[in-house]
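Here's a slice of the assembly, chains where they normally sit.
Chain lettering (A, B and C) follows the sequence in which the chains are written, and residue indices restart at 1 in each chain.
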Amino acid sequence: MGDGIQIYELQRMDLRGATVIDGFPSVGLVSSIVANYLINALQLRQIGIMDSPYFPTVSLVREGRPMNPVRIYAGSKPEDAADQLVVFISEFQPPPNLIKGIASTVLDWAQDQRCVQLLCPEGLIVDREAEDAKEAEVYGIGSTDRANEILKKNGVAIFEEGVITGVAGVLLNEGRKRDFDVVTLLSEAHPDYPDARAAARVIETIDKLLLRTELDAKPLYEEAERIEMQLKSIHQQTDGVKKPASPQRPSMYG
Amino acid sequence: MGDGIQIYELQRMDLRGATVIDGFPSVGLVSSIVANYLINALQLRQIGIMDSPYFPTVSLVREGRPMNPVRIYAGSKPEDAADQLVVFISEFQPPPNLIKGIASTVLDWAQDQRCVQLLCPEGLIVDREAEDAKEAEVYGIGSTDRANEILKKNGVAIFEEGVITGVAGVLLNEGRKRDFDVVTLLSEAHPDYPDARAAARVIETIDKLLLRTELDAKPLYEEAERIEMQLKSIHQQTDGVKKPASPQRPSMYG
Amino acid sequence: MGDGIQIYELQRMDLRGATVIDGFPSVGLVSSIVANYLINALQLRQIGIMDSPYFPTVSLVREGRPMNPVRIYAGSKPEDAADQLVVFISEFQPPPNLIKGIASTVLDWAQDQRCVQLLCPEGLIVDREAEDAKEAEVYGIGSTDRANEILKKNGVAIFEEGVITGVAGVLLNEGRKRDFDVVTLLSEAHPDYPDARAAARVIETIDKLLLRTELDAKPLYEEAERIEMQLKSIHQQTDGVKKPASPQRPSMYG
């Protein structure tokens, strides 16, 4: 595609069998909050960066260390040292012309590393009235029948009809084309501010699907709220870096 | 052309002798309604996708399965298992700079598969007064003398003078250049909303030309109206995906 | 130039010694009217098309046959079967970035075919008062001394000082560079509508230079007027196809 998107590994790890989490910004910053939570809670280490001549020219300094805006973290799940978790996190909202390149670079790399699946946390906008009527929920949609089966087995409602845009949408299409398991987890979220509760519900679903660590929900929700505050501040700081002004808005018509 | 348009086959089928239907959006969404009707009525299966870095970054979820915005379906005609039907359907209106690439990719692929002809359903805008005066009709125009002969033999009026724009226009020119039978079927249609009746008239003509299944017109018109409602809703859902704001408008001066 | 302009031959003809007429739109559509007249009067046959990914995505249907917007016609002059005439005709006004590519593609092809000269009919805008004062006239300018000699010998006034823009201007420059005879015939024309009389004067000059068929002027002027009406209607029909809003305007300061 000529967009020169590349992944640089800062540290080699054996990632066979790992699950990859897509943390590119989505509605209500659900993916960003989830990615940040997992990096902190599971103490993942930065193993690489993703860069392109068209990514922002910015260095983020955290705890006295400069960082690229798009980074890759990895580490083991607490219970099971064999199964790794990889998290892509991005401090910028990719413009439309970079989305296909980013999605295929993530997937190419995941397949090269012999990772086995990719999870995309997404926010889902719902009508205000509908929201009052029914309980907020997490829906799932997989790129393959295999992936949909796992969702059903774990009691995750299938997202039957609708549209998913952006990196997550392209990952789903690519997953189907390549017969690779991509799962989008959609949590009803407010489109206008970081929605920590929507993220917490996704984290509970990921825990159910992958970690089975029976995490206490309360600190998780508190943690989510802390991250929410932090992210708001980061996005205010990142002057000149494009804010998710027109966020990806998958909508639901189930 | 550097637009990287490619066809990916999800499933191999022997398509020698098949007829290809162009379902890229046209005036009154005639082509979309026709394509959808044929896929449902003949229970065609998805055999491939068409994609490009410049196509929309969107996944359409239908019945719990993610789908690309441009897809290829195929299957047998009910009466005659030997003669296949292939349908290209697109949920997005291609911008002008992609039209030539799409048309030649469709035709290259059709010729590689040894398909024998290509049918393009199109809407035709007519003057309001003229519309009242004479009965709505379907006109046809072929890329070759051979194709025009078949139209005449089946009682389809020839579109003698006028202009056909967009994918259908380029397919006609390319068909003539390659000596490949491309037939545009023009049905008088309202430019401003999905015109199910115009589509039904094209379906009757296709039935006459290809299927000879003597389908009952009534359920066909009802079905067309159902699809019309569904398409309206899909186009409202597909937020961010370019709507056919300036649709292709072939006009008639016969 | 990366504009991918190509000529496709639909039919092979021996064009050695032929004269090529440039019918790309000019001021007052003089070139278009002349090209149409010659195609009809001499019953030329379409032998090829010129196409590019950047040409309009449109098919023109005439007498039940689809046609590309830029076409090549050829045939013999009535008196002398050995000397062929080739006419390039275009239904669209090329944008500035395609003009150099079109001119050099025409000239490359003409030289490959061993054609011997190229004639460009052009309209010439004159001041209103000046127009009243002196008789409307046809001026000529050749790319070579040889071409200018032929003009003088046939009593065509030389266009001494001025500017010629667009395809005709580039063809003159290229002709001089390649030492190939390119002749621009400039006829005083109204810039705002198809000027059939200006075209008729050019046709009389072409007749003098090439055909010597001593055509009766009256039917020629009538024919020109008929074509004028037809062209006006075609340009109204070609909705979406760029109209010659800012036509090429060579001006005269002789």
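The definition used in the following text is that contacts are C-beta pairs under 8 Å (C-beta built on N, C-alpha and C of every residue); 3 or more make two chains touch, one makes a residue touch a chain.
What you see is a predicted model; the values in this text were computed from it and never measured.
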Please state how many copies of the single repeated sequence make up the complete complex in this structure file, given that 3 appear here. 5
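Rule of thumb we're sticking to: only the chains that are shown with their structure count from here on.
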What graph shape do the protein chains here make by touch: line, ring, star, complete or other? line
Determine whether chain B and chain C, two copies of the same sequence, contact each other through the same residue numbers or different ones, counting it as same when over half of the numbers at the interface appear on both sides. different
Using mean CA coordinates as chain centres, what's the gap between chain B and chain C in Å? 38
In whole angstrom, what separates the CA-based centres of chain A and chain C? 61
In chain A, the residues touching two or more other chains are none
Quick check on the complex: what are the chain C residues that touch chain B? 4, 8, 10, 49, 51, 53, 56-68, 233, 237-241
In the complex formed with chain B, which residues of chain A make contact? 1, 96, 99-101, 103, 141, 143, 148, 158-170, 172-173, 175-177, 246, 249, 251, 253
